[in-house]
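Just one protein chain is left out here, and the rest sit where they should.
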Amino acid sequence: MKLFGYTLPGMSSLILWGLLWEIVGRLDVTFFVPPLSEVVSTLISVIGTPAFLKALYETAYAFFAGVFFAVFIGIPTGILMGKSRLLDELLLPWVNMFLSAPLTALVPVLMVLFGFGMKAIIITTTLFAIWIIILNSRAGVLQINRSLVEMARSFGASPLDAFFKIYFWAALPEILGGVRIGVIRAVKGVIIGQLLISIVGFGALFELYANNFLMSHFWAVLIVLFALAFTISESLSYLERRVSYYAAKR
Amino acid sequence: MTGYRSLFLKVLSAVLVFGAWEIAGRIPVSYSFPTFLDTMSALVALTLDGTMLRAYAETLQPLAVGISISAVFGIGIGLWVGLSARFDWLFSPIFIVMQAAPLAALIPLLVMAYGVGLTSKVFVVCIMAMPVIVLNTGGAVRNTPSSLQEMGRSFLAREDQILLKVIIPAASPVIFSGLRLGISAGFIGAILAELKITPTGVGDIITYSRSIADYPSMYAAIFSIILFAVLFLNLVERLENVLFKGNDRGYVSD
Partner (left out) sequence: MSQISDRPDSASKPVPENAVAARNVSKNYGDVEALRDLSLDFPRGQLTSLLGPSGCGKTTLLKIIAGLLEPSSGEILVNGELVDGPGPDRAFVFQDFALLPWASVIRNVAFGLELRGVAKSEREAIAERYIKDVGLAGFENSFPHELSGGMRQRVGLARALSVDAQVLLMDEPFSAVDEQTRRKFQEDLLNLVANENKTFIFVTHSIEEAVYVSDQIAILLPRPSRVSEIIRPSGIRGKGADSIRRDPEYLDIVDRIWASLRSYVE
């Protein structure tokens, strides 16, 4: 989009929307939308409070633990599926199924099995993230250029060498793509888990603010959450672009 | 041969998983982990006495309404965004943020604003399903091969003809797959709404059976809704393959 010959940066329209928010808030259209300025000032006052820091810590903990398991189980599984046809045919139907299944329905099961706590939330997060990571790692291995594999063999690479020096790197752009989508899903998973289990992290915080009609607190936490999610997703896609330069060239 | 092998492996894989479930239930790994067979018999019982049918009638309501609204508005906004750089600048960031953000966090607010009824649940389905539909549609329209558009112009197509005869057909496979992803997200939203807002439909069976520790029924309901969603999405994907066979090939020289 250009204005007076000057190209406006991509996300700059959000400023306009923020302005609209402020106006709607000032006009007192609805109790649920306080002015943005009020939300921001609440944000500043809330951000250092122990309750907020505790929620942030708990959420971050569950999120990173969930992503950790998803990545370190998902990538090897995907690579093995790409390498072994038998394993692929046994696992692929399940991976595809869970990829599009409404995983929210599984949260109650996790709650009865693992209790109303961190463990269930971490597993929810992993479940949201892992399937796309497996699928992309598999796709990454499957598309590896045959002649690259043959090159490695003709130069006498051992299977282990071939794995770490060829397969992993050749599949890296796809793997990172999967991790990026997986992480975005994990953010959603961790919040959904907290909402349903709702005694820890931001889930508890939202409950508290909603029940006490603290609208600007609610929006402030929401903004922090959205901004964090967006930052994570953008920085991962930046990383992906850094790597995918060679993806286009093979 | 390969057809048999693939079918055999699929059956084997199902037998392995369900067998493991059965054994884990018999040990049992947890008092709240019923065996596969118990779960299936609960599923049959729930289906036969009509509970399941009534539950689905209720669950599918917000889903159907929400998906329809998201499809109409999502594709509409997506077309608009894809065609006009100005609207792209204005609207895309909102949907990009929505796509990356955990929108489920809005649920407590929606409940306060719209109560615990159908409206809130429809809203939940919409906010989950709409972003991917808008972004896919916009991207598909923007990525219509420029040579096809030039072809249309060089053969004197009017603007509306280019839109209807070139851009929309060229974009429809991606629009359709956006719709499929939207439905998948809509399912997540619909169930979330039933578990979080008020227990109705399948969510009610899950919540109620859990509260009375009737775990086979609880697992049966979860099993059935996951199976239902997966089968439905598979059906949509099949439809997609039939409708757009060969669509993604054919521009490029090979």
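To keep things simple, chains are lettered A and B as they appear, and every chain counts its residues starting from 1.
Please note the rule applied: a residue touches a chain if its C-beta (ideal position, glycine included) is under 8 Å from a C-beta of that chain, and two chains touch if they have at least 3 such contacts.
Source: prediction; values computed, not measured.
Q: Give the labels of the shown chains that the missing chain contacts, considering the complete complex.
A: Its contacts among the visible chains are B.
Q: Where the complex has a chain not shown, which of B:17, B:118 or B:148 is the residue touching it?
A: B:148
Q: Where the complex has a chain not shown, which of B:119, B:161 or B:198 is the residue touching it?
A: B:161
Q: Can you list, in ascending order, the subunit B residues touching the missing chain?
A: Its contact residues with the unshown chain are 145, 147-148, 150-158, 161, 165-166, 169-170, 244, 246-254.
Here, only the chains that are shown with their structure count from here on.
Q: Compute the distance, rounded to whole Å, between the mean C-alpha positions of subunit A and subunit B.
A: 18
Q: Enumerate the contact residues on subunit A facing subunit B in the complex.
A: On the subunit A side, the touching residues are 1-2, 8, 10-14, 16-17, 30, 32, 86, 89-91, 93-94, 97, 100-109, 111-113, 184, 187-188, 190-192, 195-196, 202, 206-207, 209-210, 213, 218, 222, 225-226, 229-230, 232-234.
Q: Residue numbers of subunit B touching subunit A in their complex, please.
A: Touching subunit A: residues 5-6, 9-10, 12-14, 16-17, 30, 32-33, 85-86, 88-94, 96-97, 99-109, 111-113, 184, 187-188, 190-192, 195-196, 202, 206-207, 210, 215, 218-219, 222, 225-226, 229-230, 233 of subunit B.
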